[in-house]
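Every protein chain of the complex appears in place save one, which is left out.
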């Protein structure tokens, strides 16, 4: 959690306008879903990988590590989709369990592959946004897009408090471990439940203290986004527009070729 | 059994083991890019009214009091941290995560959970790359609406039947967890049925995997939530 | 600058923490507030800033009683800033810039004015290069400096510090004390709650001893720390420098100075004087 956050703050693209980065990520993501073609997915994955590593400065090794988790998970998910049922042996591969045949056909395999590639491409778009854009920039962007104030306000506070409570929970878990809180399954379960309830109590004690601190600086129940967002330059906007045209063109072309 | 079949057997065992280990850790939500665009839109549209309802409910609660807003934010952060807690898992050596919605629902009501759950899911996507932006609607519908509302209903029912508090809390968290995954399985089955695999078959497939991995986890989450709730109530 | 008259404060749960505090603080003074945990130091600070409303008695700021309406509160909070002990609970914004901008924004400053005051106080606390960082990426020392900056940006005339150096290592503690001295030199009145008698003795113009919610003593450090009975009753120790100086005087090893030394340096100079 802290890792992704930290990567975003050290990104070479950190100071680029968050509107452009979010626009790029979301439009490409939608393109991937609409096109849903393997060539397109692979191309997007390659592009986003290049942007995350060469563009943003994330070491390839770390990017590979980040991709490993969704890779295995999506492979498993695709495998589930690839398996069909049949009353008789059929397809490329089959196995009989409880009187039915689990079968894998060429078609189902093709669908599974399409799903796998599409998802990996989608994940890479999400990663591009995550590793180049700090959360506070995204919140600022939401604010500029006139999202309801109460919502952005809640999100800003939640973001800060997540790290406050996670820090607390982390220290508490260490303290429990130091007193053998993880010796055995029952002890572990007991420890986790104690941890969860203690963090809860601390959260409420802290929220009172934080509120006092806010009041002491003149808080009257409303709090606005006051930060400054990087604006896009004319050149960036031009490149972005060109990219969008290219993206739409590519989606249409791929759809048309696929019929 | 010929060689080919033996090898396929082995392969299928390996694949299912992979699923068993990878699924509980990461299957909390539907990953980015998994759902076709029309289903993203449909689930988003279905979630929207609940979100608006929750938003108004929160707005009414916060009116005139900054302290309530602060408490709600703290609660949202708490749900996030709870869902990121490593939970000792019965199934394998790997650990898993609670959904955290059961506890949140009892404490803050199902309407607030629609908004808080949505924010938590968004941060999970941005900070942990769990779930995704296009699947946010579908994930929010299962975790922030379906689970909490059904769990809360069960909780109220159990209370009406004069069940002890521990039992009502357990049932709420247990049902909220299970129902979240049942809805997730439905969402997946709706997207992945076709001429070869009917909706019911697809649903059976996804439910089968979730049942294997999620029932023990739901039991653990139920116990955990009951323990936490008792501890909080005793203070 | 501040006059406190018969101030009482009882928490909503019924515990009476302040039981009639009387105190006058002059403009530009450096005041050390001493007293054990639970003696009411933090509560007093929250009253001075208007977060807690006096149950009885009153506080005058520049001669005018504190008003608890919206306008009055905004005025009090602009004039009196509090730096809390735990920076963790004082930082709640997504990044340092917004944290420091929070106060000026609440004061209703315009955008440019907010920006100017933020940049000025970031610069004063030497944390300008951290301005885009979220608080969870800061070290303990950095967090403390940011909390000071976040109060400074409201251009307060009085600053209240609750145990400013408690969690800092010596290097960062020294740096922070230097910053505090610089602010004081610019005319800001400083109140500092501390447990460290040596620090209080060396630094303060005035020492105030709080005990069970009343002011037990208020005077120059020389006056307060020479009152052996007071120190005994309130569990305070004699500052190290003073104690050694007295022993040296008693045994005739040095001649008495015009004023006793307050810091290790002064004592050393006195010893090495011919």
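Lettered A, B and C in written order, each chain numbered from 1.
In the analysis below, contacts are C-beta pairs under 8 Å (C-beta built on N, C-alpha and C of every residue); 3 or more make two chains touch, one makes a residue touch a chain.
If you're wondering where the values come from, they're calculated on a predicted model, not measured in any experiment.
S.K.: Which of C:126, C:169 or C:223 touches the chain that is not shown?
M.R.: Selected residue, touching the omitted chain: C:169.
S.K.: Pick out which of C:32, C:91, C:207 or C:267 touches the chain that's been left out of the picture.
M.R.: Answering carefully, the residue with contact to the hidden chain is C:267.
S.K.: So one chain is hidden, and I want to know which residue out of A:26, A:69, A:113 or A:194 touches that hidden chain in the complete assembly.
M.R.: Answer from the full complex: A:194 touches the omitted chain.
S.K.: In the complete complex, which positions of chain A touch the hidden chain?
M.R.: Contacting residues on chain A, toward the hidden partner: 2-3, 6, 168, 171-172, 174-181, 183-184, 187, 194-195, 197-198, 201-202, 205.
S.K.: Touching the absent chain: which residues on chain C qualify?
M.R.: 35-38, 139-141, 163, 166-173, 195, 197-198, 235-237, 240-241, 243-244, 247-248, 250-251, 253-254, 264, 267-268, 271-272
Please note the rule applied: only the chains that are shown with their structure count from here on.
S.K.: Which chain has its C-alpha centroid at the greatest distance from the C-alpha centroid of chain B?
M.R.: C
S.K.: Centre of all protein Cα atoms: which chain's centre is nearest to it?
M.R.: A
S.K.: Whole-Å distance, chain A centre to chain B centre, using C-alpha means?
M.R.: Going by mean C-alpha positions, chain A sits 17 Å from chain B.
S.K.: Centroid from C-alpha atoms only, then distance chain A to chain C, rounded to Å. What do you get?
M.R.: Chain centroid spacing, chain A to chain C, equals 44 Å.
S.K.: At least two other chains touched by the same residue of chain A: list those residues.
M.R.: 5, 135, 157, 159-161, 164, 206, 210, 214, 219-220
S.K.: Show the residues in chain B shared as contacts by 2 or more other chains, in ascending order.
M.R.: Correct list: empty.
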